[in-house]
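Worksheet for the structure shown next.
Shown here: the complex without one of its protein chains, the others still in place.
Each chain carries a letter (A, B, C and D) given by its place in the written order, and its residues are counted from 1.
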Amino acid sequence: MTELPGTPDLRHSLGDRRALRNTVLTVLLWVVAVGAAVPLVSVLYMLITRGGARLGTALFTQLPPAGLEMGGGFGNAVVGTLVIVALATLISVPFGILGGVFLGFVAPESKLADATRFIAKVLTGFPSILAGVFVYASLVLWMGTYSALAGGVALAVLMLPTIMLTSEQSIRMVPQRMKDAAFGMGCTETQAMLRVVLPTATPGILTGVMLAVAGAAGNSAPLLFTALFSNYWISSLGEPTASLAILIYNFSGMPFPNQIELAWAASLVLVLIVLAFNVLSRLISARRV
Amino acid sequence: MSVLDIARPATDYVAPQKTVAAAAIDARISEIHYGKFLAVRDTNIAIEKNKITGFIGPSGCGKSTVLRSLNRMNDLIPSFRLEGQVQFLGQDIYARNIDPVVVRRHIGMVFQQPNPFSMSIFENVAFGLRLNRYKGDYKQRVEYALRRAGLWDEVKDKLKENGLALSGGQQQRLCIARAIATEPTVLLMDEPCSALDPIATRIIEELMLDLKKDYTVAIVTHNMQQAMRVADTTAFFSVDISRGGRTGFLCEAGDTEQIFHDPKQDLTKRYISGEFS
Amino acid sequence: MSVLDIARPATDYVAPQKTVAAAAIDARISEIHYGKFLAVRDTNIAIEKNKITGFIGPSGCGKSTVLRSLNRMNDLIPSFRLEGQVQFLGQDIYARNIDPVVVRRHIGMVFQQPNPFSMSIFENVAFGLRLNRYKGDYKQRVEYALRRAGLWDEVKDKLKENGLALSGGQQQRLCIARAIATEPTVLLMDEPCSALDPIATRIIEELMLDLKKDYTVAIVTHNMQQAMRVADTTAFFSVDISRGGRTGFLCEAGDTEQIFHDPKQDLTKRYISGEFS
Amino acid sequence: MSSTDFKQDSGRSASRPPTTGDIIADRVFRGGAYAAGALVVLLLIYILWEIGFRAMPAIERYGFGFLTSAVWDPGQEKFGVLAEIWGTLYSSVLALVIAAFFGVGVAIFLTQDFLDARLAQVFRTVIEMLAAIPSVVYGLWGIYVVIPALRPVAGFLNETFGWFPMFSSSFSGPSMAPAVIVLAIMVLPTVAAISQDAFSLIPYKTKEAAFGMGTTRWEAITKVMIPTATSGIFASLVLGFGRALGETMALAMLIGNSNQISWSLFSPANTLASLLASQFPEASGIETQALMYAAIVLLVISLAVNVVGTLIMAMSSKQKVG
Partner (left out) sequence: QSDTRLTGSGASFPFPIYSAWFKDFSSKSDGITVDYQSKGSGAGIQDYLNKVVDFAASDSAMKDEDIAKAEGNVVLLPMTAGEIVLIYNLPGVTEVKLPRDVYPEIFLGNITNWNDPKIAEANPGVTLPDMPITVVVRSDSSGTTFNFTGHLSAIDAAFKDGPGFGNSVQWPSTDKLVKAPKNDGVTATVVQTPGAIGYTEYGYAKLTGTPMADLENKAGKFIKAGGEGGSNALASAQFDDQMRAFITDPDGENAYPIATFTWMVFPKSVADPVKADAMKKLVEYGLTDGQAMAESLGYIEMPEAVIEKVRTAAEKIGAGS
């Protein structure tokens, strides 16, 4: 084919290995892509059929059933999840944003920033169970009780690096000329940050926060030794607290059909909560200028 | 002031059709659309064997569009649609049964931005050979192509280095070597020097003059001096806006000497004299 | 061909130092470095009160660098280092005990790209007032600043709209209004019109001529016509490469009339005549 | 700072120095930012110290033998995590192989013009949603969907290809196979997302060069696009591997928690993370210390992988893609 004769043959050759391979690989790729989507379809199908079957107000107003009781719900776990995640957010967001400000604005080039950035990136892959182990060792033992607070701290450890890095990114994306304008007006660093840079970067930061929240809401491993679980409504932050993730873990291993149905229903609710935060983050990022 | 106003009077002018015996490519394009946009109309042009044909004209007049339709590169753009014929050695490359992949193997292309692959210099040049399952001596063939591209002496000791590590001018010569390694019949070049400095540009121009002994070359250039230096035949494209959009067309084509010193068309004359660009 | 060759003979020339009684800013800069790179040397210049001083010169000659060092904007660049003095109303703003934030509050700045904040028009103008915890009547002050910037009639009905929703020329006038709302002493402008169309440019030029009644203005411009139209005093910067890098320096400064019609320096003459740019 | 006042000029000027409050706020804010930056560094050090300190007695007592023994017997105070290390690495590697195949496939599918832009966006969302499903939900799904679905397949494989080490035992339920499948699904979005970035970073001119040389679409993909994206794909795999190593709950629910070393996909196994999840609540004394030692092992493996991944990412973002 390389030594060209006078008039080359440019036609499609039927049964050409090349064309055939091209087709086979294209088909294969479609199969792969569709295959990758199958699990999601299956999970959603199960959630909707098995979890949806139980959906009702009772789920949110009642407490988990004891061993063989019928009915019941997981209202306390929904509340507990929201409380723990809210605590984690309250703890991680200020530090995360402040850290993002440090990385993206105050001293982006400093040695400390290099170290912080690197460690934050590495910590995004931190095994979540270790956050639980760490908070158990440092906080639960010290407080003398499992608690929503400990659960919140464990999740905050996992959320912090994500929030920090996304905040840094959105702060860096604020155009330099905006920052110039602020300094040109005689802003101190803080004023430039608070009055100009942060407001402009807010949608990006919120997007990151929402993603971190979504991740935290579905996280169970760190809660195992920190928030533990409770069969009752939460009455203080210093006591064991129910969460959907642990409820699903506990109930999924049970031999009782009622509990298993509840596990599916709780999964559906948990996925909806996580997706709600994901969607929120998308909406916020879509509104970004 | 803009070329638009100038182009208007030429609306219905169609460059005379000239059949050339020694044409490697003989294009008779009546329309090229991108979606609904008519980008080029009435362009009949022959690329003669062992000559360099230069395409000049103001920006947006469809030079690249026409060049790319000569080896079906434009097939990559889904909205592209061509009406007319492009004969390559007697076969219409837009005929139903033609495989565009094969067309491109016979009609090589060099682009405005040097675009070597992120692999070794050797592998860059050997790429087309491997693609064609060449059975002969790769080393010899690669060396030959690099020599023809005037790059051999500069890279012979670092054939294993990444092609992207070369300078811009070297990268462009590497791309030329890559294109000629499989000995295509025609070489299309779309402003191959516009990203290069004057020295690298000169080197490539000399290279082209050397290459035309064995290949047929078509080159788009923005630089009229360059066209005068290298092209045997020059095709001048212009643009008119009478049909709604800015539609390019072949205004005049002929010997480079004639186009630059005795243009037949008023538009050509004004363009040559630098009145618009 | 390039400015580099032309600039060489001037290596050791230092513009004569002229002390001006009515100077708002009197800069005696001996060197400005970015890290190891010597960007500017030997630049003594006085910005006279209630006059417009224009900075002209080829690209990269340090006009922006000098302008920005007059209100310590360059402090934001960590590698920036200045040797010399910049007196503002008799105080050296580079002295130890000076807070650059305070300097910037007295010497306002308008940038090349219009850069209003992403907040309402009103808040954009009131920004500096709030920053300075102004106690008076905000509405009145904002209206005054917008009137001075010639923007009031265009925006008076939409003060709550986002500043970014305005056209480029309006945005730039908004930035001027923002800068003058706190009545700074000096206004520095770095090519304020280069992103604008000719009509918007004219409006801003007229505005500058009006502003100089109350303010002292220094403006960098690429456009010599603009300098001739608005500047009372013109400073011509050039660049030399004798010390390794391209180092800018003040070549000649004086009445605009004199600089453009009777330049003392050969380099100035050649620049004015368009020989290089 | 200073009491600089340039106020001898126009009386109208509203300019004044920052108030003391502003200056204090500035200091506090800057200090806070530095503190928050330092916090992350301190946090990692504190975690290492907290866990390392508690692991110290076990490290002294068991030394390297801990890594090479497969016994976990609190009764006799004999501890070793070889089986868990094996289970962790084996499950992660297998999951990664599957996730790489599908993830890179999806990345190619979404970036190489197989779908029009809108459909591709929909599909991308579908893949991203896989990442939004919590681990326990995958565990539940694994128990009730994957295991029953695997049962006949695994039975067939074991009967027909029983000689092959990976199919050498019969399938009973919780075991390596369902764990690997679920793990692969959880890692897939990471691999797909980062490989997609790698592919979309390749400039259009490279694609043009490939087609200009007369490649078919697939030749362009396999001979040019994939080689050019290699470092990005590699980074996606390393990061995916890091995620897989640390995954806990779904594995604890599916893997069978049995500390043995086997090639068979149908044998139960254990991982470091699920060892921690199941033993930590009840451990006391030396067992706690041994678990902390196991946590260190997990931490070291996972940090090492993530450090490598982060470094590769840093390098590949600087890579010359043309």
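Note that contacts are C-beta pairs under 8 Å (C-beta built on N, C-alpha and C of every residue); 3 or more make two chains touch, one makes a residue touch a chain.
All values derive from a computational prediction rather than experimental measurement.
When the missing chain is restored to the complex, the residue among A:F102, A:F229 or A:W264 that touches it is A:F229. Summary of contacts with the chain left out: across A:F74, A:F95 or A:Y146, the touching residue is A:Y146. Across D:P57, D:G173 or D:P227, the residue that sits in touch with the chain not pictured is D:G173.
Against the chain not displayed here, subunit D makes contact via residues 70-76, 143, 147-148, 151, 169-170, 172-175, 256-260, 262, 264, 266-268, 278-279, 281-284. Residues touching the missing chain, restricted to subunit A, are 66-69, 140-141, 144-146, 228-232, 235, 239-240, 250, 253-256 (touch as defined at the top).
In this section, only the chains that are shown with their structure count from here on.
Using the mean of the Cα atoms as each chain's centre, the chain most removed from subunit D is C. The mean-CA centres of subunit A and subunit B are about 51 angstrom from one another, to the nearest whole unit.
As a whole-number value, the distance joining the C-alpha centres of subunit A and subunit C reads 48 Å. Along subunit C, residues 101-103, 105-106, 128, 132 each make contact with two or more other chains.
Within subunit D, residues 15, 18, 216, 219 each touch two or more of the remaining chains.
Only residues 71, 73, 76, 78, 101-106, 108-109, 111, 113, 115-119, 127-128, 131-132, 164, 175, 178-179 of subunit C touch subunit A when the two sit together in their complex. Residues of subunit D touching subunit A in their complex: 15, 18, 22-23, 25-26, 29-30, 32-41, 43-44, 46-47, 50-51, 54, 101-103, 105-106, 108-110, 114, 123, 126-130, 132-141, 143-145, 185, 188, 192, 216-219, 239, 242-243, 245-249, 253, 273, 276-277, 280-281, 291-292, 295, 298-299, 302-303, 305-307, 309-310, 313. By the touch criterion stated above, subunit A contacts subunit D in their complex at residues 18-19, 21-22, 25-26, 28-30, 32-33, 35-37, 39-40, 42-43, 46-47, 50, 95-96, 98-99, 101-103, 105-107, 112-113, 115-116, 118-130, 133-134, 136-138, 157, 160-161, 164, 186, 188-191, 193-194, 214, 217-221, 224-225, 245, 248-249, 252-253, 260, 263-264, 267, 270-271, 274-275, 278.
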